[in-house]
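Worksheet: the structure to be examined is printed underneath.
Complex shown without one protein chain; remaining protein chains in place.
Chains: A, B and C, in written order; residue numbering restarts at 1 for each.
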Amino acid sequence: MSGNTFGKILQLTSFGESHGKAIGGVIDGFPAGIKIDLSVIQHELSRRKPGQSKLVSSRQEPDNLEILSGIYEGYSTGTSIAFLVWNKDQKAIDYDHLKDKFRPSHADFVYHEKYGHRDHRGGGRSSARETIARVVAGSFAKILLNKLGVSISSYVCSIGEVTLQKDYIDLDLSKIDESLVRCPDEEHSVKMIRQIEETAKMGDTLGGMIKCVIQNVPIGLGEPVFDKLHADFGKAMLSINAVKGFEIGSGFESTKMRGSEHNDQFVEKGGKIVTRTNFSGGVQGGISNGMDIYFNVAFKPVATLMKDQRTINDQGEEVILKGKGRHDVCVVPRAVPIVDAMAALVLADHYLRNLTRRI
Amino acid sequence: MSGNTFGKILQLTSFGESHGKAIGGVIDGFPAGIKIDLSVIQHELSRRKPGQSKLVSSRQEPDNLEILSGIYEGYSTGTSIAFLVWNKDQKAIDYDHLKDKFRPSHADFVYHEKYGHRDHRGGGRSSARETIARVVAGSFAKILLNKLGVSISSYVCSIGEVTLQKDYIDLDLSKIDESLVRCPDEEHSVKMIRQIEETAKMGDTLGGMIKCVIQNVPIGLGEPVFDKLHADFGKAMLSINAVKGFEIGSGFESTKMRGSEHNDQFVEKGGKIVTRTNFSGGVQGGISNGMDIYFNVAFKPVATLMKDQRTINDQGEEVILKGKGRHDVCVVPRAVPIVDAMAALVLADHYLRNLTRRI
Amino acid sequence: MSGNTFGKILQLTSFGESHGKAIGGVIDGFPAGIKIDLSVIQHELSRRKPGQSKLVSSRQEPDNLEILSGIYEGYSTGTSIAFLVWNKDQKAIDYDHLKDKFRPSHADFVYHEKYGHRDHRGGGRSSARETIARVVAGSFAKILLNKLGVSISSYVCSIGEVTLQKDYIDLDLSKIDESLVRCPDEEHSVKMIRQIEETAKMGDTLGGMIKCVIQNVPIGLGEPVFDKLHADFGKAMLSINAVKGFEIGSGFESTKMRGSEHNDQFVEKGGKIVTRTNFSGGVQGGISNGMDIYFNVAFKPVATLMKDQRTINDQGEEVILKGKGRHDVCVVPRAVPIVDAMAALVLADHYLRNLTRRI
Partner (left out) sequence: MSGNTFGKILQLTSFGESHGKAIGGVIDGFPAGIKIDLSVIQHELSRRKPGQSKLVSSRQEPDNLEILSGIYEGYSTGTSIAFLVWNKDQKAIDYDHLKDKFRPSHADFVYHEKYGHRDHRGGGRSSARETIARVVAGSFAKILLNKLGVSISSYVCSIGEVTLQKDYIDLDLSKIDESLVRCPDEEHSVKMIRQIEETAKMGDTLGGMIKCVIQNVPIGLGEPVFDKLHADFGKAMLSINAVKGFEIGSGFESTKMRGSEHNDQFVEKGGKIVTRTNFSGGVQGGISNGMDIYFNVAFKPVATLMKDQRTINDQGEEVILKGKGRHDVCVVPRAVPIVDAMAALVLADHYLRNLTRRI
């Protein structure tokens, strides 16, 4: 109820501040008897962590996963699974100059107003470091979905003005991690890297877009009228730090199309009912139809600059904010495993929910 | 849990099929002692109903609201408020030819697959007629928000290729309902109407975009990390029939901006802390900052055409779908009160939730 | 969240006041494709309704069930099922003398304090007439459970001092409804009827106890650590008007036993693991073990007397409350179908929840 729990049957309850002791969560509702390979989860964490390449924040965090409960002899027991990652490289002193200042387009001001008392260090609870819990829980969800044959592949399709126009069908999604920016098209990957490096020199920051593609989805997932599958994907994505937009299938472009162009015609193919086109993005009436699900997620540019900015402190006085610390110029590549994770949580939850709809 | 309840403290549980007996809902968590003017709610229903103008479906439904509980002598009692609208003009026979056919880009196929047994008449539960319940409950939420001084104004900002580029600041939002298409700019309103009429002649359909503007919002609404205010707006909007995209503030455009352009600088103005720009769209870190909230909602073109279409029936045979019935060429104008309603439900729910965060 | 919804997957949201327009509810999460025989549900309603015998309130209500949604051609569609029963015989005028008075051991005072504004007629929302919604929803749950072979049998085991000491094993549970007081032991039934008639003459009222026996329960239902099966039964029963106590299996008597007497020894019987005794009452560690579930529910005496009583009005002045109206001397016999219904709701919900615990 109070904002730190996600999901209805498969539920993640998350905790932790950027410079507190640890980040972690409790996963409840994970079915019993599923083999858990922790190295798979640790691998996803490494895709998210800072310091993984020259392009991202140099904060050094091993981000080693520790499981506290719910797994016994390598298999889930059906009880709640608690996990955490200790915060190690907490240079809280870096944040002393920010204690009473409201950084522009950060959450400092609203946390101050809402809660009165807050942990300002590194953004506290509003830091994207909380997404560690999402990645861990999402990895559990992925393990479950893998048993069903579902695959989830997110990649960066734009950074700043560099935009990959190709359809996902024409990309090799197995190559996402070969690119430092997680763009599976080599030409665009190079351009994106260059743009990040150039922007970094100017002390400025970038946004971008991630496309998520989900294949081999069971038909029938989604719970109308409110918990439509794409509505839950939308909420999941919009709850990630810095996300400003979400569109599924034809998305915003659909507003300019005619119904006769946009309708996905049903046809039979190899004994299965499929659609000839897939403007719907794999979801119709809020329920998966078995076609590929794909959606875009828009990330605004990073709010922390390496430039001085004017702002206000908690006394309402105008002050100058110095640009310092260890920050990403562009978080979009590191957000790829987070988008994967949230997509997996939504889908696994709906899979479990759907088990109860017919007996 | 099963998809027909929306909200956490202020909760709407909705019911009803297009051609069943009635559409309605139960509102729980509405505070006691609030004066309820039913004519205000009936007015919102009239904004949504078919037959309101030459541009929309000619289905004749009085859509008269009936309250069954929870209000006594004109005031809310704090107990659950049940309401319904009877379905009158149910030409179910119109749908007999569709019984076993899966209409393209409709929910027929997925309901058939998910539930096995379904009410096919008029789309049954998947019909947009279910939004009656949203409009009624949203009107209750608006009554609550009005007491706080909040105003919500949605309008049509595009239909097909006709797009209103003006900023909402430059529009007179009191004029929305003076336009048949609910676009407060007269010039664009005329163009939109023309586009609808021309498309109707061709038996084709249109989509479009609605912008929602919320003013005078209390600071502090939104519950990170998952129930961020804009994430809940996003889910609310994406749960409306035909919606394919959502963006708040700078939205998808933000992906191309630099941080130095995009950051909203805090300044003091008349004793209050405000931001000089508002790319954030009134929400930072998932919490309202007191600035105007604004977001866009993308609607795909209507799936029901007045043209023949190929499709498949439940035996997997190819069949022709005849274009007939009473349908909208473009639902976007009628969706305006639905967007208003869902926005109000989200905001009122978060207002109540926030009452518990400090004692 | 706000108290009118029960269950997690199979959810009843209830509405209605004693003298409002209607009592009803919305059932969400009921699986699709289940044949619904409405006459079975109407029969359960008749077991609950006033005027069914000389022993109970003479309020004349046909209590005819009306289904508004979620059932099509006799089968559930998996969408929300709304239903209502119109209030007909509303002699609200009977309650005018009570408008500002707080009846002893009724909810008038607390509703006044909590909500400020209330419908006082017949107790409004606090009236036991709301249990109509429980009985209807519980009947749906029973239909689902019947498909699994589960049977639920509640009966009256005490009224006032008349107490049936026999074990349920020694009773013929098919004879419950042959008794006006729903006690399947003829000798005790006669004594109970006599006690009610004698107490009625004195203008006084009685309480009593109901035992619920559930047989052929699947093993594995219940969700520790908080949603233990018996904890949910306890909550369900304690939420019924006038209930003051709940005990499962050996209950309060267990506090005086030694572990060596109380432990239920596991033995094999016909290829199944059973227990030799069943002090656990069919639930161990919060999970059903396949043995009979049985529990007792204690009802206090009816608070409305046919005698004058002293009390206070909303001005804090002492006043005399006249005994009049149409009231039960003892509600326990009419509460039997309510206990059945709540037990069914709990069990069906846990059955559906358990479907998600292994894949």
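One rule holds in what follows: contacts are C-beta pairs under 8 Å (C-beta built on N, C-alpha and C of every residue); 3 or more make two chains touch, one makes a residue touch a chain.
These figures come from a predicted structure and were not determined experimentally.
Although it is not drawn here, the omitted chain touches the following shown chains in the complete assembly: A, B, C. Shown as candidates are C:119, C:247 or C:340; the residue that touches the absent chain is C:247. Although one chain is not shown, part of subunit C still touches it, namely residues 1-6, 8-9, 14, 102, 104-107, 109-111, 113-116, 125-126, 130, 158, 160-161, 199, 204-209, 219-220, 222-228, 230-232, 234-239, 241, 244-252, 254-268, 271, 273, 275, 279-281, 284-289, 296, 298-305, 307, 309-312, 316, 318, 353-354, 356-358. On the side of subunit A, touch with the chain left out of the figure occurs at residues 1-5, 8-11, 13-17, 20-26, 28-29, 32-33, 66-70, 72-73, 75-82, 84, 114-119, 124-125. In the full complex, subunit B touches the omitted chain through residues 1, 9, 29, 31-34, 78-79, 144, 147, 224, 352-353, 355-359.
The rule is simple: only the chains that are shown with their structure count from here on.
Measuring from the averaged C-alpha position of subunit B to that of subunit C gives a distance of 39 Å.
Inter-chain centre distance (subunit A to subunit C, centres taken as mean C-alpha positions): 46 Å. Multi-chain contact residues, meaning those touching two or more other chains, occur in subunit B at positions 1-5, 8-9, 14, 114-116, 125.
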